[in-house]
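Left out: one protein chain. Kept in place: all the others.
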Amino acid sequence: MKTWLKGVSIVLLGYTIVGGLLMDVPRLNIVNETVRALYFHVPMWFGMVALFLVSTIYSIQYLRKPSFEKDTRAVEYANTGLLLGLLGIFTGMIWANYTWGSPWHGDPKQNGAAISLLVYLAYFVLRGSVENEDQRARLSAVYNIFAFAAMIPLIFIIPRMTSSMHPGSGGNPGFNMYDLDSKMRMVFYPAVIGWILLGVWIATLRIRIRIINEKLLNLENE
Amino acid sequence: MNKFIRLIFQFILFSLPISAIAQPVEMADTMRSEGKIYVVVAILLVIFVGLIGYLILLDRKITQIEKKLPEKKN
Partner (left out) sequence: MFKTLLIKELTLELRRKSVISGLLLYLFSTAFICYLTFSLRQNQITPLVWSALFWITILFTVINTVAKSFIGEKKGRDIYYYSIAAPELIIISKIIYNSFLTLLLSFTGFVLFILLLKNPIADFTLFALTLALGAIGFASSLTLLSGIAAKANNSHILMAVLSFPIVISVLMITVKVTKNCIDGLDRSVSTNDLLTLLAINCLVTAASYLLFPYIWRS
C-alpha cells in the first residue's frame, strides 16, 4: 500500500472525528444527537463490504492462476472485513438499544449483516478443516466466491424489499432520508473512504507478516 | 409496539423539514455552548492518534524485518 494512501486515511479519519462531533447535524426526533453515530457506525459496513469484495476478487484471481500470495491476500482481506463487520454489529447494537429500545430488533438489515458475518466465519472453519494447503486454498476460494454471490441478494435486494427500521428502505436504496442533509454527506463520505483505507492498511500488514512467515519456513526447510 | 415505533420513526423522518421548524428537538446544546464537547473531541483524538501511531510503528517494524530477510538467504 502506498504511503500517501495511509496519510489520506489518517487525515480523513481525523477529520471525521472532529467534524463528526462538531459540525451541524439535522435535528431529528428519537435519534436526537445520536445521529452522529452514522458517521462511525455505517462506514463499518461499507468497509466490510469493500474488503469482502476485494477478498472475493483475489479468490477469483487465485482460481485463474493459483499462487500463495493471492490466497494470503484473500484470507487477510476477509479477516479484516470480519473485524470491521463485528465492530459494525456491536456499534449497531448499542445504537439500536438507544433508539429502538432493544439491541436486537429483527431488522432485515441487521439480520443480513449477521448472516454475512456467519458466511465468513464458515469460511474460516472451512480453512481450518482442510489439511492440504493447495486443497485448502482452492476450496476456500470457491466457497468465498459462491458465498459472495449468494450474499448479493441478502445484502442488496432483500433489505430493500421488506420494510426496515433503517431509514431509506422499502424501495429506496441507501439512506435517502439522511441524504436530505448535504452537510452530513460532507463528513460521511470521507469517513467511508477513510475506514476502507484503514482496513486495507491493516490487511496489508497482516499479509506482509504472513509472507514473512512463509519465507522463514522456506528458509528453515532449505 | 414494534410497528408503532417504526410508524413514528418513519412519520418523523418524512415530515422532517416541517417538524424541525415546528418544534425544537432536544439536542446536546448545553454541552456544546459550555464548550465541553471539545473535551470529548480531544479524548477521541488522543486515542485515535495513539492507535495510528502504534499502527505506523508496527508497519515500520514489519518493513525492517522484510529488509532483513533476503540478506539471510545469502
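Observations
To keep things simple, chains are lettered A and B as they appear, and every chain counts its residues starting from 1.
One rule holds for everything that comes next: a residue touches a chain if its C-beta (ideal position, glycine included) is under 8 Å from a C-beta of that chain, and two chains touch if they have at least 3 such contacts.
Computed from a prediction, not measured in an experiment: that's the story for all the values here.
Shown chains touched by the hidden one, complex as a whole: A. Within the full complex, the residue among A:Val8, A:Leu22 or A:Leu63 touching the omitted chain is A:Leu63.
Note on the undisplayed chain: of the listed residues A:Gly7, A:Gly101 or A:Pro153, the one touching it is A:Pro153. Here the missing chain is touched by one residue of A:Met23, A:Leu53 or A:Ile115, and it is A:Ile115. Set against the missing chain, the residues A:Leu87, A:Leu139 or A:Ile209 yield one that touches it, A:Leu139.
Subunit A meets the missing chain through residues 63, 111, 115-116, 118-119, 122, 125-126, 129-131, 134-135, 138-139, 141-143, 145-147, 149-154, 157-158, 161-162.
Just so we're on the same page, only the chains that are shown with their structure count from here on.
Look at where the CA atoms of subunit A average out and do the same for subunit B: the two points lie 16 Å apart. The part of subunit B that touches subunit A in the complex is made up of residues 2, 5-6, 8-9, 12-14, 16-17, 19-20, 24-28, 37, 40-41, 44-45, 48-49, 52, 55-56, 58-59, 62, 65-66, 69, 72-73.
Looking at the complex, you find that subunit A touches subunit B at residues 6, 10, 13-14, 17-18, 21-22, 26-30, 32-33, 100-101, 105-106, 163, 165, 167, 177, 180, 201-202, 205, 208-209, 212, 215-216, 219.
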